[in-house]
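All protein chains but one are shown in place.
And then chain A:
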Amino acid sequence: MGCNASTLAKIHNVDELILETGFSSSHICHLYNRFHSLDKDDKGLLNRGDFQNISELAVNPLGDRIINNFFPDRVDLIDFNSFARTLARFRPVENSPKKEPDSPEPINSRANKLKFAFQLYDQDKDGKISNNELLQVLRLMLGVQVTEEQLDNITDRTIQEADLDGDNAISFEEFKKSLEKVDVETVLSIRFL
């Protein structure tokens, strides 16, 4: 799995990608190799089935939702650039103090990481996690081991804790606030090398 200029040359718009995602060229090479190993039929594109071959996603109760997050609306095949862009959110946050005040928020900022997680729960993309969506997630996670009544208790309690404006659903702001003590930068980061 060599990483060299020829690999980089195969990627479309590689400089723009590097700038946007913040990856270094060796990161991009590694990701490209991984992309190709996932792409069994050598189409140069990935579909949902290729992702489901990964065992960690297959046993994950939210695996399908994670896969869906890679595919924007109504698109069933993604190319390497969008693959890299989605993965860029998991790049570890560097603690560099220099920050231009008017530069756009980097793609791996805490807010964007949380946004990714939020989208896993907000299936209908209305910007809020409702009672029903929470119930669905709980059923995926707990299966049949918990009674309906207990599930209802849990969802009610969760919404009661996190909901600040009383609309019986959790918006992205409330989601962020409830997780403000969780060390999201470490937990939602993957070291690629």
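Rule of thumb we're sticking to: a contact is a pair of C-beta atoms (placed from the backbone, for glycine too) under 8 Å apart; a residue touches a chain by one contact, two chains touch by 3 or more; residues count from 1.
Note that in this section contacts and distances are computed from a predicted model.
Student: Which protein name, taken from UniProt, belongs to the chain you can't see among "Transmembrane channel-like protein", "Coiled-coil and C2 domain-containing protein 2A isoform X2", "Protein YIPF" or "Calcium and integrin-binding protein 1"?
Tutor: Choosing among "Transmembrane channel-like protein", "Coiled-coil and C2 domain-containing protein 2A isoform X2", "Protein YIPF" or "Calcium and integrin-binding protein 1", the correct UniProt name is "Transmembrane channel-like protein".
Student: Among A:19, A:111 or A:187, which one is in touch with the chain left out?
Tutor: A:187
Student: Which one, A:94, A:148 or A:165, makes contact with the chain that was left out?
Tutor: Looking across A:94, A:148 or A:165, the contact with the absent chain belongs to A:165.
Student: Taking the entire complex into account, which one of A:18, A:45 or A:62 touches the absent chain?
Tutor: A:62
Student: What chain A residues would touch the chain not displayed?
Tutor: 55-56, 59-62, 117, 121, 126, 134, 137-138, 141-143, 145-146, 150, 153-154, 157-158, 161-162, 164-169, 175, 178-179, 181-182, 186-187, 191
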